[in-house]
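Removed: one protein chain of the complex. Kept in place: all other protein chains.
Going by the order they are written in, the chains are A and B; count residues from 1 in each one.
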Amino acid sequence: MKVPMNDFRHRVFSFSRMTAIAGNTFTGLTRLKTFYVLLLFALLLIGSSVFMARMTFQQEFQVLKDIALGAMSIFTSLLAVIATARLLPQDIEDRTAYTVLAKPVSRFEYLAGKLLGVLLLVALSLLAMSALFFAVLLFREQSVLNETSRQMAAAPAEQSAEALRLVRASAFNVNLFSGIAVIYVKGCLLAALTLFVSTFATSTIFTTIVMAFVYFIGHLQPIAREYWLQTNSAGMFTKTFLALVVLLFPDLQSFNLTDDVVAGNAIPTALLLKTIAMGVFYCGFYLALAWTVFFRKEL
Amino acid sequence: MRAVAVILSVLLFGAARLPMEHALAETHRQLHFRAVDFNLDLREQLGQLGFVAALSGFRSLVADALFIQAHVAWERTEWGRVLFLFRQITTLQPRAVLFWDMAAWHMAWNASTAAMNDPAQPRLALRVKTAREYFQLGKDFLERGIKNNPERPELYEALARLYRDKYEDHEHASEFFAKAAALPGAHRYTRRFAAYELAQCAGREREAYAQLRALYDSGEQERLPTLLRHLKELEIKLDIRPDQRIPD
Partner (left out) sequence: MDYPAAPIPAVALTGVTKIFPVPFQRRSVVAVRDLNLAVAVGQIYGLLGPNGSGKSTTLKIILGLVPPTRGQARIFGRDSDRVASRESVGFLPESPYFYKFLTGEETLRFYGKLCGLRGAALKSRVEEMLALVGLTSARTRRLAGYSKGMLQRIGLAQALIQEPSLLVLDEPTAGVDPAGAREIRDLILELKTRGITVLLSSHLLGQVQEICDRVGILANGVLVREGALSELLGVENQTQLLLENAPPNLLEAIDDLAARSGARVIERGRPRTSLEQLFLEATEAAPDESADE
């Protein structure tokens, strides 16, 4: 007769169980057509920015960076939401969740693994987009530099060097990395929030629509917050409404540093770290919340 | 029951992060980030779709789209439209120095020149008046741009040029060249230019001489023909002792 050994010790949290689920989720997502269509579209958009309006080089670089970073931002957010929204409903509908959760896998490991899989996917697609973006930027910078050296061939060395310095300064900028990092943090936040919504949502469509609202309202949240904190004259009803918007929705505008990066502003390291910490804080909270709903959920 | 607990914890979390978010936004404000004033006026100008897009994290993309439209309007010399579009662009991206510079340049240089040469307006006085109005619009853009970007030398320099070339106001031109020169990242010539302009202000010759002389002394690379010409003129005007004058 087979009886489990009594000295068998179960680990409450196992990193390898979580990574097994993360790896599986990642593999599943990479075998989805939607993912490639989205990524291809984003890459096309970034690539096409090479052919954007030929203006002065400063204008050209500005437009190129705006379009590329804008595309990266929207596709990262879109991917994070779309990839996460269908994970749980799909697993429950296919009953694969039963087989996974009937193994000694805690629901937290399950959720965290799913989220980790999405974050890995988002990271890799952002990496692919960044690589293309920097390649395009480098390519354009090189051709503008060559053009400039030709034009300035007759000018004194000092002026020529100055012109080349200007071209370099308006093309590449270390702050672009900070901007991209914050795009990723925003993607992580949206994925974690989507996971939370999907634990109680009745369908994938519902989750996606809720997230679309969250996305828009989240960008307006700071306006509501400043108004709520500053005005005393507003009526009771208005104040309550504002308070609800402020407390329920995340401030997505804090994760929107690319506009300023493109404008040429430096992002102080302290601000970058604070923003990342804020994002991690959000992710952790939404994951914990997802777990509280999913913990006793009837499958 | 659990739903209530979850909603309550979301609200509590919101309350917990409120001071942090507020502080973060305050940092942004101090850095002049997202200095966009989203008001009804802007909403009307941008239209529903553009406004929503601008609000949801794509304001730089909206600004670019408008910028390209402005470029087209400029090629068609529709000056009113150029002005209208640049007002929106600079409102959306107040931290992009390039846009303020372009806006001012279109107004003070291109539109004003077009107004001076307007065949539809036979009276010179009116043509001059219109041109001066465009100077003023250009100056307004630069002043607002400086207010939003006080640490960037480009706009001070542009404003100095505007004073020098359009208003022939050497005193202001010198002042703004000097302000540009004081900021990190400024072109080296702005210091020289500030001194050149000062040299042309009646009553400030001594200051100008001191500055030019200091530049001259700083090394061979500053001893350009214009600098030498200004120095020579001031040496005569100020009656500098021959042994202290620069060699011919």
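What we mean here is this: a residue touches a chain if its C-beta (ideal position, glycine included) is under 8 Å from a C-beta of that chain, and two chains touch if they have at least 3 such contacts.
Since this is a predicted model, take the numbers as computed values, not measurements.
Novice: Using the contact definition given at the top, list the shown chains touched by the missing chain.
Specialist: A
Novice: Given the contact definition stated above, which residue among A:98, A:139 or A:213 touches the chain not shown here?
Specialist: Of the listed residues, the one touching the omitted chain is A:98.
Novice: In the whole complex, what residues of chain A lie against the chain that is missing from view?
Specialist: The list for chain A reads 1-4, 8, 10-12, 14, 16-17, 20-21, 24, 27-28, 31, 94-96, 98-106, 296, 298-299.
Convention: only the chains that are shown with their structure count from here on.
Novice: Measuring centre to centre with CA averages, how many angstrom lie between chain A and chain B?
Specialist: Measuring from centre to centre gives 34 Å for this pair.
Novice: Give the list of chain B residues in touch with chain A in this complex.
Specialist: Against chain A, chain B makes touches at 2-3, 5-6, 9-11, 13-15, 17-18, 20-22, 24-25, 27-28, 31-34, 38, 52, 55-61, 63-64, 67-68, 71, 93, 95-98, 102, 152, 187-188, 221.
Novice: Hey, which residues of chain A end up touching chain B in the complex?
Specialist: Touching chain B: residues 53, 55, 58-59, 62-63, 66-67, 69-70, 73-74, 158, 162, 200, 215-216, 219-220, 222-223, 225-226, 229, 246-248, 251-254, 256-260, 262-265, 268, 271, 274-275, 278, 281-282, 285, 289, 292-293, 296 of chain A.
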